[in-house]
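Not every chain of the complex is shown here; the ones you see sit where they belong.
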Amino acid sequence: MRHFLSTEDWSGVEIAQMLEVATQLKRQPLQTTMQGKSIALVFFNNSLRTRTSFEIGAWQLGGKAIVLNPGKDAWPLAYDFGAVMDGTAEEHVAEAAQVLSRYCDLIAVRCFPAFQNWELDREDKVINAFAEHASVPVINMETIVHPCQELALAMTMQEQFGNLENRKFVLTWTYHPRPLNTAVANSALMIATKMGMDVTLLCPSEDYLLDARFMEAAQDYSAAAGHQLTVSHDIESAYANAEMVYAKSWGALPYFGRWEEEKPIRDACQHFIVDEKKMALTNKARFSHCLPLRRNVKATDVVMDADYCIAIDEAENRLHVQKALMTTLLNQ
Amino acid sequence: MRHFLSTEDWSGVEIAQMLEVATQLKRQPLQTTMQGKSIALVFFNNSLRTRTSFEIGAWQLGGKAIVLNPGKDAWPLAYDFGAVMDGTAEEHVAEAAQVLSRYCDLIAVRCFPAFQNWELDREDKVINAFAEHASVPVINMETIVHPCQELALAMTMQEQFGNLENRKFVLTWTYHPRPLNTAVANSALMIATKMGMDVTLLCPSEDYLLDARFMEAAQDYSAAAGHQLTVSHDIESAYANAEMVYAKSWGALPYFGRWEEEKPIRDACQHFIVDEKKMALTNKARFSHCLPLRRNVKATDVVMDADYCIAIDEAENRLHVQKALMTTLLNQ
C-alpha cells in the first residue's frame, strides 16, 4: 500500500499515467471508481480549492468525502510519540489515523508548518504520523510540499505546451505581507525539474533559497534531464525568454521564528511583483499561481486578467488530478 | 445566463412558475434535476435553515452542495476592484468566483451588511462581485435582500389564502436588542406588493423607513396592482383588519454606524412585540416570521405556538422553493 506524501516517491512514468487518467476524467467527469468508498479530509488549515475539489471529486466518482477540522470541530491532535499528553491535545494521531482508517478508504491531510522552527517543521511530523498509523493510503493536501498542486501544475502546462521537456520555467518569489509556507515553491521546483524543464529559481537573495532537500532533488532531476538548475537574484535576466512564469511568496528559512527580523528584508522586495513589464521580457510566457493570490501585491490586475494567466485552469485541474489520484490509490 | 440576486429581476409570471414547480416538489421531493450537478454555498454569516435546506434540497434532486465559510474554513475574500490587497483578505472574489464556477454549476452567497455605512452596504458589492466574475448562475442567500425567503413567504401565503391579490398584509417592525439587517423587511415589502397585496408598513417612526430603492419598488408594485403602499406608526390601526401579519426587526438606516445613538430609540419601542392582544385586532390574520426569532422579544410564546403562526410552514417551504429555483437556473 502506497501513500501520496510527495511526488518524490512516484516515478515520472507513474505521474504521467495519473495525468492521463486526469485528462480522461476532465472529458468524462462522472464515474464510479469510488462507489461505496470514502475519504476523510483532515484540515489543520484553511482551504477553498482543495476542500471543494476533493469533496466534488469524490462525489463525481460515486464516493463520499468527510471534512474534519481538528481544533475547530474535531479534537486537537498530538503527534509526538511517547509524550505525556498533558497539553491542549485531547487525541493522538495514532488513534485518529487508526479510527479514520476504519471508517474511510482514504485519508487526506493538510497541515502547514508552525513557522517557529524550520528544523522541526521540515520533519513533517503530523502527516508522517498519519502515514505511520493509517491502514489506508494517506494523501498530502499540503504540508511542506503540495504534491496535488504539482499534478495540477504539470497537467495545466501540458495542456499549454504539450511535452514539457526543455521548456524554460521560472519560479519567482514574490512579496506578501506575511511569511508564507515554502510548500508550493518546493513542489514547483521539483515537478518542473522532474518533467524535464529548464528551471530558474528567482528570489531576492540567498536567504530565500529553499531547503537543501528540495534544492538537491531539483538539481538531481535537472541533471537527469540534461539541465542545470539556475538560481538567480536578477529579475530581468531571469524573466528573459521564459516560457512559463510561476509565482509564489515564502518566508526566508534562516529567519524562521524571527520574522520581525525578516520583515524589513521582505518589505524591501515588493518590486518582485509580477507585472506587465516583466512579462514583456519573456518569450510570450504563460503565468500561473496556486491561489489564493493577493492582487496587486503578488501580481497585478493586468497580469491576473490576461489571456496568458492560466491560474484558473490550474485550479480547475486540481479537481481532475485529485480524482485520478484517488482512483489510482484505491486501485493499487 | 441569469442570476437570482433579487426578485426585482424576475417577472411575476416567472415567479409564479417557480412557485408552481415548488408545489410539485413538495408533493414529490425526490427528483433528478440536479443529477451530476453541484452548488457551492458560500456563507459569510451564520445559517441554519438556509444551509440545511440547500444541502438537503440539492441532494434530493440528485445533486451535491459544498459549504464554504470564508474567514472560518476558507480564505478571507476581498471584493473591491483595483485595490492593493495588503489587508487581511488572502483571495479576491474574482478568483474565488471563477474557480468555484469550474467546480460547481451554481454558486449561492450569503453576505450580510457590515452595519457601519449604509451607503456602502446598499451597493451589495460582494454578491455583485460574485455575479460579475462567476460563469455560472449566482443565487442570493441574503445580502440586503433575501429573495429565497420571498419565494417561501409567497408560497406559504398562497397555501393559506390561494390568490393573494387584495389581501391585507402588514409588515410590522419589532424590537430586538441589536440592530438587524433590513434584508427580510425589504424583501417582504417587495414580494407582498408584487403579488398584488394591500400592504401596510408599520414601524415606530420615519427613522425606520426602509431604503428608498425598496420603498419605491414597493410603491410601484402597489400602484400596478391598484393599491397604495401605506406607512403607519400606529399599531392599532395598522393591525385592524389585517389578514397577514409579518414581523421583522431592523436597524434604523439614519443611525447606521452610530448604533449607540439608536439604542435608546429602539429600547423605547419594545411594545411593538407581536402578542395576542394585537393579533385580536386583525381579521383572523395568519402570523409569520423568517426565523430565527427571539421568543417574548419579537413575538410572545402564545403567538408562536398559535395555530395561526405559519412560520414553520414558511421555513419548510424554503426547501421546496430553493429546489425549484436551482432546477430553474440549471434549465435556462
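In order of appearance the chains are A and B, and numbering begins at 1 in each one.
Simple rule for what comes next: contacts are C-beta pairs under 8 Å (C-beta built on N, C-alpha and C of every residue); 3 or more make two chains touch, one makes a residue touch a chain.
Computed from a predicted structure; not experimentally measured.
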item	value
Given 2 placed chains, full-complex copy number	3
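By definition in this document, only the chains that are shown with their structure count from here on.
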item	value
Inter-chain centre distance, chain A versus chain B - centres from mean C-alpha coordinates, in Å	40
Contact footprint of chain A on chain B as seen in their complex	36, 38, 40, 64, 66, 68, 70, 72-75, 78, 81-86, 89-92, 94-96, 98-100, 102-104
For the chain A and chain B complex, residues of the former touching the latter	29-30, 43, 46-49, 51-53, 55-56, 59-60, 67, 69, 72, 177, 291-297, 301, 304-305, 311-312, 315-316, 319
